[in-house]
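What follows is an incomplete set of chains from the complex, kept in their original frame.
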Amino acid sequence: MHISDGIIDTNVCIAAGVVSIGLVYLSGRNTSVEEIPRMGMMGAALFVASLIHFPLAGTSMHLGLFGIAGIILGKRSFPPVFAALLFQSLIFQHGGLVTLGVNSINMGAGAFAGWMIWKTKFINENIRALLAGFLGIIVPMLLMILEFRVSGYGRGILYLFSVYLLLAAIEGVITLGAVRFIRRVKPGLLP
Amino acid sequence: MKHSFIDKYSDLDSPVHRLDPRIKTLTALCLILIIVSETRGELFPFLFYIPVIGVIAAVSRIPWGYIMKRCLVVAPFILLTALFYPLSGMLTSDFRSLGSYNHEYMVGISIFLKAYSALILLIVLTSTEKFHNILLGLRKLKMPKLIGIISALMYRYVFLIHDEILRTNMARDSRTTGKLKMSRLKVYGNQSAMVFVRSFERSQTLYNSMLSRGFNGEFPSMSRLSLKGKELLFAGALIMLVLAIRLANQNIQNYLFN
Amino acid sequence: MGSAVKIEKLSFSYTPDKPVLKEVSLEVKPGEKLGIIGRSGAGKSTLLLHLNGILSGSGTVSIDGTKVEKKSLYQVRKKVGLVFQNPDDQLFNPTVEEDIAFGPLNFGLSREESAARVKEALNAMNLEGLEKSVSHHLSLGERKRVALATVLAMQPEVIAFDEPFSSLDPEMVVQLINIIGGLDATLVVVSQSLLPLLSCCNRLAVISEGEIIAHGPREEVVKNDELMKRSGMDMSFYREIFRDYF
């Protein structure tokens, strides 16, 4: 899910870098002191989740949790996603430095998608949770396909990404479980 | 509780270690940018980039075995994407003779080389500096303030989560037989969710204690970063060298091959 | 003489259905050492968090005449130091030194002044030589003292302690009592350990289900058996054990 340096077109990376800084400001505008620990904690949770690998469809995958980030943080999800990816890049080189912008736009979009679904209050909460988790992976995947295509990869790259469908399904179920747990134990966390 | 998964070789001493974290980060970023923006399919300049990177890594005294081990974590993904550059065309277009994919192969290889060069530079950067110093450097380099605060908190919170995991693991293990006899998904699920909830609560308390000591968004620090002219010169020279390789590439090739 | 802390009709609840503090009024004179006791869950920690505006309910809290409110937070937090029960909640910088300097630097002191404060606080806590240590590698007793040092370095007028004695061995408790006894700030100490509390506080307040049900000189409060029983503080059980063994 994380694009390393050198894989896709540099111009795309630079443009995305600039846009992502803009998004950090937009998403973090007028943040109040009460919101900060939540954002930091969510960033840490995203980072820790990425440390836990499990085998899936022949490769090693890890959870993204972008759907949950979107549910809990709403419009504030972008800065924590950005910070978590910065950590991943610096600590174990998951995703590059130049591609930080691209990666955070991709995964931030996943979180925003989760938020959008979560806001649609007329749908049953369980379904919303399931969808949020699912889209949290699918949306970044779609963006990645786009970026690879722009960078000259053929359509065959679709095969490479199909494994994420499986991951997205798993994330959906996990997000559902997490939301149900939080609803029982600490409902204050869910907006 | 002791945590050793970061900062492992940051206590060694070498010219790379001694560089100011700001300069080090900026230099790494510049070098990576120059190399990854190299024209696709160009393999020749890597004859020069690779030795330069090798020298930097050697000077840093980070053991090669360690660098390779860290490379391995992301290696499959890089290899796969590099491989897919030529492959992704073949898989979907009509059959062409394999020979006509020559350029695609070259691009695939250059993607592979770029990615690895960047990876090794990044590894050298992050293993020669304490992680919190890199964050401090980034803050001084005017990264967005919010990201500065969040990442400083994250640094502490990651340990907090780690602690919670270790402790609940012990408590869980002491009521099991070494193996779980119930649905593992359910047990691990509940445990992780509880760790998540408790960490959120503790993070609030921790933040309250910061507020109590006057925290207002700025992270004051006792350690003063000091820029030395020598370091600036060294970093500048390094960037110029790589840039020169990049720019001179075409001329050298013309000279050599015509 | 004014009061160091003055709380008037303070009410607070975390969740709408359950009031945690109910019209609490309490006054602490400068230099006084006040102990607060009460059952677990009575609202003691919640009360402390109001002293420097971390929480704010209805009613007023004033520190040295300054009302605690949004716009006075900076001054108030300079005057009130809060020591949390769990030192791990208080130590978040990479080194002991930076942790202790965090407060002074935040309040605008220069690096040199802060360094002096750090030195002083380390001395007062017998922690010389640990400047560069990583806080979370220290023992519990050391971490508790570092946490106190982080607050001392701010030279607050009022220090509020939450459960300073819990999980410490008797020797460390005595050490801490001596340290606390030597401070010349106004003190508010919350603790379930009645013996250490009695030896460092001259006045006591009893809180029960969010209400202050007694407040006065320690002798008066502690010897009121009915009151102590009612607030879960009955020590008579220990009388025989103590007689027998000590």
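The chains carry the letters A, B and C, assigned in the order they are written, with residues numbered from 1 in each.
As a convention for this text, a residue touches a chain if its C-beta (ideal position, glycine included) is under 8 Å from a C-beta of that chain, and two chains touch if they have at least 3 such contacts.
Model, not experiment: these values are computed from the prediction.
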Composition of the entire complex, counting every copy that the file contains: A x1, B x1, C x2
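Convention: only the chains that are shown with their structure count from here on.
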Averaged-CA centre spacing for the pair subunit C and subunit B, given as whole angstrom: 43
Cα-centroid distance, subunit A relative to subunit B, in whole angstrom: 18
Separation of mean Cα positions, subunit C and subunit A [Å, integer]: 42
Multi-chain contact sites of subunit B, meaning residues that touch two or more partners: 206, 211
Parts of subunit B lying in touch with subunit C, wherever the complex brings them together: 1-2, 130, 132, 156, 159, 163, 202, 205-206, 208-216, 218, 220-224
Complex contact set, residues of subunit A against subunit B: 2, 4-7, 10, 13, 21, 24-25, 28, 31, 33, 36-41, 43-45, 47-48, 59-60, 79-80, 82-84, 86-87, 89-94, 96-98, 148, 152-157, 159-160, 174, 177-178, 181-182, 185-186, 189
Touching residues on subunit C, where the partner in the complex is subunit B: 49, 52, 54, 74, 77-78, 80-82, 84, 86, 88-90, 92, 94, 97-98, 101-103, 105-107, 111, 114-115, 118, 136-137, 150-151, 154
